[in-house]
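Please find one structure pasted underneath; my questions will follow.
Removed: one protein chain of the complex. Kept in place: all other protein chains.
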Amino acid sequence: MSLLTISGSPSLNSRSGRLLDHAAARLRKLGHVTERLPVRELPAEALLHARFDHPQIVEASAQVARATGVVIATPVYKAAYSGLLKSFLDLLPQDGLKGKVVLPLATGGSKAHLLALDYALRPVLAALGARYVLASVYATDAEIGSDSDGGVLLSPELDLRLEEGIAHLDETLARLQVPFFGAASDEGAGRFVRGNAPLQLARA
Amino acid sequence: MSLLTISGSPSLNSRSGRLLDHAAARLRKLGHVTERLPVRELPAEALLHARFDHPQIVEASAQVARATGVVIATPVYKAAYSGLLKSFLDLLPQDGLKGKVVLPLATGGSKAHLLALDYALRPVLAALGARYVLASVYATDAEIGSDSDGGVLLSPELDLRLEEGIAHLDETLARLQVPFFGAASDEGAGRFVRGNAPLQLARA
Amino acid sequence: MSLLTISGSPSLNSRSGRLLDHAAARLRKLGHVTERLPVRELPAEALLHARFDHPQIVEASAQVARATGVVIATPVYKAAYSGLLKSFLDLLPQDGLKGKVVLPLATGGSKAHLLALDYALRPVLAALGARYVLASVYATDAEIGSDSDGGVLLSPELDLRLEEGIAHLDETLARLQVPFFGAASDEGAGRFVRGNAPLQLARA
Partner (left out) sequence: MSLLTISGSPSLNSRSGRLLDHAAARLRKLGHVTERLPVRELPAEALLHARFDHPQIVEASAQVARATGVVIATPVYKAAYSGLLKSFLDLLPQDGLKGKVVLPLATGGSKAHLLALDYALRPVLAALGARYVLASVYATDAEIGSDSDGGVLLSPELDLRLEEGIAHLDETLARLQVPFFGAASDEGAGRFVRGNAPLQLARA
């Protein structure tokens, strides 16, 4: 299972981008393979004029398509996600997040924009068919600093919230790795299938 | 694992309530145990004046607390969930849906209110700490009829959407039944534990 | 022109209710006549079970119908307006706020719920056909205190925001008092009508 991080900040060295890279590093420590998709590196013309067939857009869409987990980070501008992020989401197929687990992250100037993720981004992710959109992690700018080596430093509270978000994502992905046989399955209905690899989970 | 259905319609014989009962019947066929919580049967005074300690409110909260899966149905009024439903959700603890899987259903006069579930209800369920809020199922009034015995009849399209929602809920609950050991677990890290009941799932 | 204040708090002595009464007092000082509609005083059964024809509901709806300006106050619960407030709004006709100017107020435990008014309440007010929904005024609980006589004390910042909201409402209502003749009007098209009472405003 692959993980993709999508950064929606128009800035090169944004707080939301650094928070996202930090989350990716933690996920790799848990054994996940992560890919990066900084939307700002996509060709601007293609993005804004909806050129679905531009090679870099095609490749970015393929990155999304092959990921099972997606961590999306955006700054909050004008009480919502960035236009840059939305420009990319606009280019995905209608069910472009189908079957995927999404962890949303956001940064904002103050706590006053905390609800932007849940009210603005969550419905868009639902419209894209996401399987699960996990509890979002919101950080104020003041909660994200730098250490002497230029590494990211999080406030203890943010560190804990991010840790919970990552653990939730990690657990959810692990549970999805177990093949599931629904009610229609001859062999699996009504019981757990055990003892042979890969592990199989049937409807209880 | 128990399932709870919460009906938020102020009417005794509402379309959203009938859709909900139908969903519950399907879930029971899959082996689930379901409880009912029609909010309209709670004492109105206690509900509206936030009397958290009224015995029936205490019992209703306990019903929510012990459920792992919750199916919530509401009519769409004025572009959002019913005030009746929200009155009950207001009485739950801040994290009253923590760890729970929620399937939202709604009915409305036309397709024009489809987004009310995702834009209005979903953020409230997120605020209540729901683990997963599944893709919502929206039905227009015209899609819900009656057969000659008074049973509910769904349009084929609605029937399919409801079936998908129920299958998603069923699968999600089945996956949650498998104990999960995260990275910190000595015995489970990095592998699947097999061969003994209950089945245990460790982070891959 | 009459003004109506609608309080959506389930509590008798709520911060949102006190903020609302304070706003009403200021509006009266500006010469407005204000009526009160504390939703919690309406019969709970009638409210929750959608008994449109209950005399007190009929009277409350009539209060709304005859108001040109409406100030609505709600506590933020679970990232949205109170269920009590919504229960009342659910009982209004589809275009129950048609032609009206609405000033929304809300109180919450922290700044983190500031967006609830704009994301949750504003679309509902739009669905009810409000002519103008003014910029909302949000207050944290800590910004609303009491003086030694039990009167309300606002933080200076809140006082200023409320003053701006009230001035905006006052100005908007004043502008609406001037009869307007649109393009179709024989006498008024293209000019301002002056010099005779009542003042008449024609499309410029």
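Each chain gets a letter, A, B and C, in the order it is written, and its residues are counted from 1.
One rule holds for everything that comes next: contacts are C-beta pairs under 8 Å (C-beta built on N, C-alpha and C of every residue); 3 or more make two chains touch, one makes a residue touch a chain.
Everything numeric here is computed off the predicted structure, so don't read it as measured data.
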Option touching the unshown chain, where B:6, B:105, B:120 or B:144 are the choices: B:120
Touching residue (missing chain; options A:29, A:49 or A:98): A:49
Hidden partner chain, touching residue among A:5, A:82 or A:172: A:82
Among C:127, C:144 or C:162, residue touching the chain not depicted: C:127
Where the unshown chain meets subunit B, residue by residue: 79, 110-116, 118-120
Residues of subunit C (touch criterion as defined above) contacting the omitted chain: 1, 30-31, 115, 118-119, 122-123, 126-127, 129, 131-136, 167-168, 170-178, 180, 182-183, 190, 192, 194-195, 197, 199, 201-204
Sites on subunit A contacted by the missing partner chain, in the whole complex: 10-11, 40, 44-45, 47-50, 77-90, 92, 94, 119-120, 123-124, 126-128
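The working rule: only the chains that are shown with their structure count from here on.
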Subunit A onto subunit C, rotation angle from CA fit, given as a multiple of 5 degrees: 180
Most distant chain from subunit A by Cα centroid: C
For subunit B paired with subunit C, centre-to-centre distance based on mean C-alpha positions, whole Å: 33
Overlap residues in subunit B, where contacts from two or more other chains coincide: 119, 123, 126-127
